[in-house]
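Only one protein chain is missing from this complex, and each of the others stays in its spot.
Showing subunit A:
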(Lines give C-alpha, C1' and ligand atoms only; values in the text may rest on other atoms or scores of the structure.)
Protein backbone atom coordinates (compact mmCIF):
# COMPACT_ATOMS: atom_id res chain seq x y z
CA UNK A 1 0.00 0.00 0.00
CA UNK A 2 1.56 3.28 -1.05
CA UNK A 3 0.84 6.47 0.84
CA UNK A 4 2.03 9.80 -0.49
CA UNK A 5 3.00 12.41 2.07
CA UNK A 6 3.15 15.90 0.67
CA UNK A 7 2.66 19.43 1.88
CA UNK A 8 3.75 23.04 2.36
CA UNK A 9 3.41 23.71 -1.36
CA UNK A 10 2.61 27.40 -0.79
CA UNK A 11 1.52 27.95 -4.39
CA UNK A 12 1.34 30.71 -5.44
CA UNK A 13 2.57 32.67 -2.40
CA UNK A 14 6.08 31.35 -2.19
CA UNK A 15 6.79 29.22 -5.25
CA UNK A 16 6.11 29.30 -8.99
CA UNK A 17 5.43 25.62 -9.58
CA UNK A 18 5.91 22.03 -8.64
CA UNK A 19 9.02 20.74 -10.38
CA UNK A 20 8.37 18.79 -13.60
CA UNK A 21 10.73 16.14 -12.19
CA UNK A 22 8.32 15.60 -9.31
CA UNK A 23 5.27 15.77 -11.53
CA UNK A 24 6.74 12.97 -13.59
CA UNK A 25 7.21 10.82 -10.48
CA UNK A 26 3.74 11.46 -9.12
CA UNK A 27 1.74 9.20 -11.38
CA UNK A 28 -2.04 9.05 -10.91
CA UNK A 29 -3.51 5.92 -9.29
CA UNK A 30 -0.17 4.57 -8.05
CA UNK A 31 -0.75 5.75 -4.50
CA UNK A 32 -3.77 4.52 -2.57
CA UNK A 33 -3.76 7.46 -0.16
CA UNK A 34 -2.52 11.00 -0.25
CA UNK A 35 -1.88 12.67 3.10
CA UNK A 36 -1.25 16.37 2.86
CA UNK A 37 0.24 18.39 5.71
CA UNK A 38 -1.44 21.52 4.39
CA UNK A 39 -0.55 24.85 2.85
CA UNK A 40 -2.08 24.00 -0.49
CA UNK A 41 -3.31 27.58 -0.52
CA UNK A 42 -5.44 27.17 -3.65
CA UNK A 43 -8.21 25.02 -4.98
CA UNK A 44 -6.11 24.08 -8.04
CA UNK A 45 -3.45 22.45 -5.89
CA UNK A 46 -6.10 20.42 -4.09
CA UNK A 47 -7.51 19.35 -7.45
CA UNK A 48 -4.03 18.30 -8.47
CA UNK A 49 -3.75 16.01 -5.43
CA UNK A 50 -7.20 14.67 -6.21
CA UNK A 51 -5.94 13.72 -9.66
CA UNK A 52 -3.31 11.49 -8.03
CA UNK A 53 -5.61 9.45 -5.82
CA UNK A 54 -9.27 9.33 -4.91
CA UNK A 55 -8.41 9.20 -1.20
CA UNK A 56 -6.94 12.55 -0.21
CA UNK A 57 -6.64 13.80 3.37
CA UNK A 58 -5.67 17.35 4.09
CA UNK A 59 -5.08 19.20 7.36
CA UNK A 60 -4.98 22.93 7.73
CA UNK A 61 -1.72 24.75 7.18
CA UNK A 62 -1.12 28.26 8.46
CA UNK A 63 -1.81 29.68 4.98
CA UNK A 64 -4.87 27.63 4.14
CA UNK A 65 -7.56 30.02 5.25
CA UNK A 66 -8.03 32.05 2.16
CA UNK A 67 -9.41 29.60 -0.35
CA UNK A 68 -12.56 28.85 1.57
CA UNK A 69 -11.58 25.26 2.30
CA UNK A 70 -12.07 24.28 5.91
CA UNK A 71 -9.55 21.59 6.73
CA UNK A 72 -9.29 20.16 10.28
CA UNK A 73 -6.22 20.76 12.45
CA UNK A 74 -5.55 17.07 12.97
CA UNK A 75 -6.68 13.86 11.36
CA UNK A 76 -6.06 10.17 12.01
CA UNK A 77 -6.03 7.75 9.08
CA UNK A 78 -5.79 3.99 9.46
CA UNK A 79 -3.74 2.23 6.79
CA UNK A 80 -3.41 -1.53 7.25
CA UNK A 81 -2.19 -2.13 10.80
CA UNK A 82 -1.04 1.44 11.30
CA UNK A 83 -2.66 4.51 12.72
CA UNK A 84 -1.25 7.57 11.01
CA UNK A 85 -1.72 11.01 12.54
CA UNK A 86 -1.63 14.10 10.38
CA UNK A 87 -1.10 17.70 11.52
CA UNK A 88 0.51 20.70 9.87
CA UNK A 89 2.59 21.61 12.91
CA UNK A 90 2.23 25.39 13.26
CA UNK A 91 -0.16 24.60 16.12
CA UNK A 92 2.63 22.83 18.00
CA UNK A 93 4.34 25.50 20.09
CA UNK A 94 7.29 25.89 20.06
CA UNK A 95 7.40 24.97 16.39
CA UNK A 96 9.09 21.64 15.79
CA UNK A 97 9.52 20.91 19.54
CA UNK A 98 10.09 17.16 19.69
CA UNK A 99 8.53 16.65 23.13
CA UNK A 100 5.39 18.43 22.04
CA UNK A 101 5.30 16.30 18.91
CA UNK A 102 5.56 13.19 21.03
CA UNK A 103 2.75 14.43 23.25
CA UNK A 104 0.55 14.94 20.18
CA UNK A 105 1.39 11.46 18.89
CA UNK A 106 0.39 9.98 22.26
CA UNK A 107 -2.78 12.05 22.41
CA UNK A 108 -3.81 10.94 18.95
CA UNK A 109 -2.68 7.40 19.82
CA UNK A 110 -0.91 6.96 16.48
CA UNK A 111 2.00 4.82 15.29
CA UNK A 112 3.08 7.38 12.76
CA UNK A 113 2.85 11.15 13.06
CA UNK A 114 3.13 13.17 9.89
CA UNK A 115 3.74 16.89 10.26
CA UNK A 116 5.05 19.76 8.15
CA UNK A 117 6.09 23.34 8.87
CA UNK A 118 9.87 22.65 9.05
CA UNK A 119 10.44 22.70 5.25
CA UNK A 120 12.84 19.85 5.85
CA UNK A 121 12.21 16.27 4.77
CA UNK A 122 12.86 13.92 7.69
CA UNK A 123 11.83 10.52 9.05
CA UNK A 124 12.86 9.36 12.52
CA UNK A 125 11.75 6.78 15.01
CA UNK A 126 11.45 7.78 18.64
CA UNK A 127 10.19 5.67 21.51
CA UNK A 128 8.46 3.23 19.19
CA UNK A 129 6.72 5.85 17.07
CA UNK A 130 7.60 7.10 13.64
CA UNK A 131 7.78 10.82 12.89
CA UNK A 132 7.79 11.99 9.28
CA UNK A 133 7.93 15.47 7.79
CA UNK A 134 7.65 15.46 3.98
CA UNK A 135 9.07 18.98 3.75
CA UNK A 136 7.88 21.35 1.05
CA UNK A 137 7.04 19.77 -2.30
CA UNK A 138 7.77 22.98 -4.18
CA UNK A 139 10.86 23.88 -2.17
CA UNK A 140 8.90 26.90 -1.00
CA UNK A 141 10.79 29.73 0.61
CA UNK A 142 10.58 29.91 4.39
CA UNK A 143 11.84 32.61 6.70
CA UNK A 144 12.49 30.12 9.51
CA UNK A 145 15.08 28.21 7.53
CA UNK A 146 18.68 29.31 7.28
CA UNK A 147 19.61 27.36 4.17
CA UNK A 148 17.95 27.64 0.76
CA UNK A 149 14.92 25.37 0.54
CA UNK A 150 14.99 21.89 -0.98
CA UNK A 151 11.87 20.54 -2.65
CA UNK A 152 10.82 17.20 -1.18
CA UNK A 153 8.03 14.73 -0.49
CA UNK A 154 7.81 11.28 1.05
CA UNK A 155 6.26 7.98 0.14
CA UNK A 156 5.29 5.30 2.66
CA UNK A 157 5.15 1.69 1.57
CA UNK A 158 2.93 0.27 4.30
CA UNK A 159 3.40 -3.45 4.83
CA UNK A 160 1.93 -5.80 7.43
CA UNK A 161 4.20 -4.94 10.35
CA UNK A 162 6.57 -2.38 8.93
CA UNK A 163 6.70 0.77 6.87
CA UNK A 164 9.38 1.54 4.34
CA UNK A 165 9.55 5.26 3.86
CA UNK A 166 11.19 6.84 0.84
CA UNK A 167 12.26 10.46 1.07
CA UNK A 168 12.48 12.23 -2.27
CA UNK A 169 14.60 15.35 -2.41
CA UNK A 170 15.35 17.54 -5.40
CA UNK A 171 19.02 18.44 -5.19
CA UNK A 172 20.55 20.44 -8.10
CA UNK A 173 17.53 19.45 -10.17
CA UNK A 174 18.21 15.75 -9.60
CA UNK A 175 15.94 13.53 -7.56
CA UNK A 176 17.70 11.84 -4.63
CA UNK A 177 15.94 9.12 -2.68
CA UNK A 178 16.62 7.98 0.88
CA UNK A 179 15.04 5.03 2.58
CA UNK A 180 14.12 4.70 6.25
CA UNK A 181 12.43 1.59 7.65
CA UNK A 182 10.12 1.61 10.64
CA UNK A 183 9.05 -1.61 12.35
CA UNK A 184 6.03 -1.57 14.57
CA UNK A 185 7.15 -2.56 18.07
CA UNK A 186 5.60 -5.76 19.43
CA UNK A 187 3.31 -4.42 22.06
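Just so we're on the same page, a contact is a pair of C-beta atoms (placed from the backbone, for glycine too) under 8 Å apart; a residue touches a chain by one contact, two chains touch by 3 or more; residues count from 1.
As a working rule, contacts and distances are computed from a predicted model.
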Per UniProt, the name of the complex member that is left out, chosen from "DNA-directed RNA polymerases I and III subunit RPAC1", "Cytochrome b-c1 complex subunit Rieske, mitochondrial", "Vacuolar protein sorting-associated protein 35" or "non-specific serine/threonine protein kinase": "Vacuolar protein sorting-associated protein 35"
Omitted-chain contact residue, chosen from A:1, A:103 or A:164: A:103
Residue, one of A:15, A:101 or A:114, that touches the chain absent here: A:15
Selected from A:22, A:48 or A:63 as touching the chain missing from the view: A:63
Interface residues of subunit A (partner: the chain not displayed): 11-17, 20, 42-44, 62-63, 65-67, 90-91, 93-95, 99-100, 103, 106-107, 109, 127-128, 141, 143-144, 146
